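See structure below.
For this depiction, one protein chain was excluded, whereas all remaining protein chains were kept in their positions.
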Amino acid sequence: MIGYLVRRLMISVPTLLIIITVAFFMMRVAPGGPFDQERALPPEIERNMLAAYNLDAPLVVQYWDYLKGVVQGDFGPSFKYQDFSVAELLLSGFPASLRVGGIAIALAVVIGITLGTIAALRQNSGIDYAVMATAMTGITIPNFVMAPLLTLVLGVYLGWLPVAGWGGGAPQFLILPVIALALPQIAYIARLTRGSMIENLNANFVRTARAKGLRERIVVVRHALKGALLPVVSYLGPATAQIMTGSVVIETIFGIPGIGRYFVQAALNRDYTLVMGTVIVYAVLIILLNLVVDLLYGLLDPKVKQR
Amino acid sequence: MSRTLPAAGSLARCRALGVAVLLGVALTSGVGASSAAAQNVLRVANSGEPDSLDPHQVSGNWEDRIVGDMFMGLTTEAADGTVIPGAAESWTISDDGLTYTFTLRDHTWSDGTPVTADDFVFGFRRILDPATAAEYAYLLYPIKNAEAINNGSQTDPEALGARAVDPKTLEITLEQPTSYFIELLTHYTSFPIPKHKVEELGDDWVKPGNIVGNGAYTVVEWVPNSQVRMAKNENFWDAENVAIDEVVYYPTEERNTGTKQFRAGEVDVQYDFASEQIDFLKENLPEATHISPGLAAYYYVFNTKEPPFDDVRVREALAMAVERDAITDKILRTGEIPAYNLVPPNTGTYGEPPQVEWADVPYQERVEQAKALLAEAGFGPDNPLKFTLRYNTSENHKKIAIAIAAMWKQLGVQAELFNTEVKVHYNDLQSHDFQVARAGWVADYNDPENFLTLLRTSTGPMNYGQYSNEEYDRLMAESDATTDEEARNELMRQAEALMLTELPLIPIYHYVDKNLVSPRVQGWVDNTKNKHWTRWLSLAE
Partner (left out) sequence: MSIAARRDILSAAAEVRGRSLWQDARRRLFRNKAAVVSMVVLAIIAGMAALAPWLSPHPYDAVYWERIAAPPDFANAHWFGTDGNGRDLFVRTLYGARVSLMVGILATAVSLLIGVTWGAIAGYFGGHLDNVMMRFVDVMYSLPFMFFVILLMVVFGRNIFLIFIAIGAVEWLTMARIVRGQTLSVKGKEFIEAARAAGVTNRKIIRRHIIPNVLGPVIVYVTLTVPHVILIESFLSFLGLGVQEPLTSWGVLIAEGAANMETSPWMLIYPAAFLAVTLFCFNFIGDGLRDALDPKDR
């Protein structure tokens, strides 16, 4: 397994390189540039600005310069946020996204798996439908409806929680965004858990365990759940990466200074360096998390051999 | 592999672990600044996140609010928006209107260093330096040699028409008489820059903690996308009259959230609330809802070089068929002003602006006339006029486009709606790749010339529709050279009247500023420039 781990880590470097290259050139093909806006710049000024950011050099030169910078930890300046470098923006924003996202996904995993298991154990009964219907609210009510609704009721009408803001990450500012972020994930996780739990509960090895007279709880958890978690874990790899890098809707509505908005805003602003920065952060997370998931497969289902 | 690894654990253990993780993460959060209403802290829902604190790198009115609280130009605005002496105590203007001599008042930067005329000269040179690549440098082109320096044809910075006669006296020489020059000096492009700080720290001078200004407040903290916190500058020359100790700007881009924060008492001011809230606000928070005319125009521009929009009959027909009252009263409902010309009312000393000749014709009659014009131009039921109407992404732009397309349908016109993001929209407009498109213009300075210059032939990419009329250019050039204010206004009115007979654009409405201001905020005066410097405000107990 160590060999597998090492090999995967080694191949992540060329993977990252490919990602950076494709993303870099992909961005430049899009129409519009960082300095296009309502007021057209006089040509001289535009020339100056492009020169100031090295945007008038041949594309390949820019690419090479960028790569050299990244290797040394310099992700370049942001074109839009003039006072900050991309590294500073990411470093200041990522912890916020991580905190909200981390809590949300932890909550979603616990609640989702629990609900899914309960529903599977009482398949097709009233409890199954009730539990699943509750779980589904996360998807049937889109987050851009759920979030304003929550702020309206809990923030404005009842005044129990702040409507928006970050306050340095104090708990009362986290509650609403975490709920809004977690609800859809609960739905996904609960449904996936239920579906594969049902399959596993009828599997041979479970029947064997039951026949052996083991307590139902042990049967369920030790035997059925472990195997059933396979698709859940597959889903969680990329889902966690996505949640941890923030949701643009949640961050905008709740005023959270995370990096989620950069995934959309930076693209719309053609802030090339910031886009690249977010791409790299996301890529690293995806590669690592998918690796963790692949390793977990071996733990959850012993028949899966990683070569 | 052992099957007893805790990877799946027991359900109870999973639950416990989950809760522990939650608590752990939550409890390790910093205490940070809370947004509770402390005494004498003004909390503002600003409409966007600033790109920078450097006056030479900003361009939006939300940034202006922050930078304008931190710095003060030679002139500044009073609470009601009128221009008053700022860093300059007094000034004289030469008879030919080309030389302005300013006497600075005795005052210091927030770190105690005196503000001198050198700081202003330094500022002007810096913003016009091509290396700074400042977007708004062109506002200062009235200054002698400014344009030449900025586009690189003049390499000696000393050639700029701004010099420090002595530490207290600043002399500015202009290319030609510019009647709005004093007004222009309130703009952030003319702010002084602390020469000593820039020389000491280079680009880092703008970081919170380093940055110094000569205004009423200094930036204490900037958490990107969370808040900009400013504290009263004790070294401000008028500090004893500044009532508010701290002002916090939240970058609430999501305007409905900003309004909710206002309702929950989390902010005292919201700039630019969303228009769909107006019915609710008028009913529930009427005293807090401030609507006042602004200095901005909303219009649709034709690409006059592309048939059939090179035909004035087509343009006039489409312009006549727009029922502006329906748009302002039924769609927007926030008191916008129907526009029958480009320059907003109350701009500078413009007085009574010209209007299109059919402004008073009843709507149904206008529709009939429009149909006749289109028929003349060769369009009718068997040859319907078809084109693409472009707008950039925004709820209001969409609603207005839908409404106007429906109005045009009466003429048998089929307008296809095309919505793109801002960058693509303006990119295509500036490269003249469109047929009919929505555009807007917010005044940089309170003078009609700022609007009318959009239609000069020499304006280039920003003359989106490529309108070109020699007489118009001649009238505008003559007005540039005229020192007598009334004569100048008259020339500009003639130019606009001429333009309105050709209708290269369809004026639709003039903007209003929509702000929510808590009753506990005193000293707020609605004004057309929408400038409400915190130094004039105070909080009631």
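Going in written order, the chains are labelled A and B, and every chain counts its residues from 1.
Quick note on the criterion: a residue touches a chain if its C-beta (ideal position, glycine included) is under 8 Å from a C-beta of that chain, and two chains touch if they have at least 3 such contacts.
Everything quoted here is computed from the prediction, not taken from an experiment.
Participant: Using the touch definition up top, pick the residue from A:Ala52, A:Leu67, A:Leu98 or A:Ala267 that touches the left-out chain.
Facilitator: Considering all chains, including the one not shown, the answer is A:Ala267.
Participant: Of the residues B:Arg125, B:Lys398, B:His432 or B:Arg520, which one touches the chain left out of the display?
Facilitator: Counting the whole complex, the residue in contact with the absent chain is B:Lys398.
Participant: Which listed residue (A:Leu192, A:Leu225 or A:Ile250) would be found touching the missing chain in the intact complex?
Facilitator: Checking the options A:Leu192, A:Leu225 or A:Ile250, the one contacting the hidden chain is A:Leu192.
Participant: Can you list, in ascending order, the chain A residues touching the missing chain?
Facilitator: Against the missing chain, chain A presents residues 11, 15, 18-19, 22-23, 26-27, 29-31, 124, 129, 132-133, 136, 139-142, 144-145, 148-149, 152, 187-188, 191-192, 194-196, 198-199, 202-203, 227, 230-231, 233-235, 237-239, 241, 249, 263-264, 267-268, 275, 278-279, 282-283, 286-287, 290, 293, 297, 301, 303-305, 307.
Participant: Name every residue on chain B in touch with the hidden partner chain.
Facilitator: Interface residues of chain B facing the absent chain: 256, 274, 276, 279-280, 326, 330-331, 392-393, 395, 398-399, 401-403, 406, 416-421, 424.
In this text, only the chains that are shown with their structure count from here on.
Participant: Of all residues in chain B, which touch chain A in the complex?
Facilitator: 1, 3-5, 7-11, 14-15, 18-19, 21-22, 25-27, 29-35, 49, 51-54, 57, 59, 130-135, 137-138, 150-152, 206-207, 223-227, 250-254, 256-257, 260-261, 263-266, 421-424, 426-428, 430, 439-440, 460-462
Participant: Name, in rising order, each residue of chain A that touches chain B in their complex.
Facilitator: These residues of chain A touch chain B: 31-33, 35-45, 48-49, 51-52, 80-84, 89, 92-93, 96, 99, 102-103, 106-107, 109-110, 113-114, 117, 148, 151-152, 155-156, 159, 162-171, 174, 217, 220-222, 225-226, 229, 251-258, 261, 268-270, 296, 298-300, 302.
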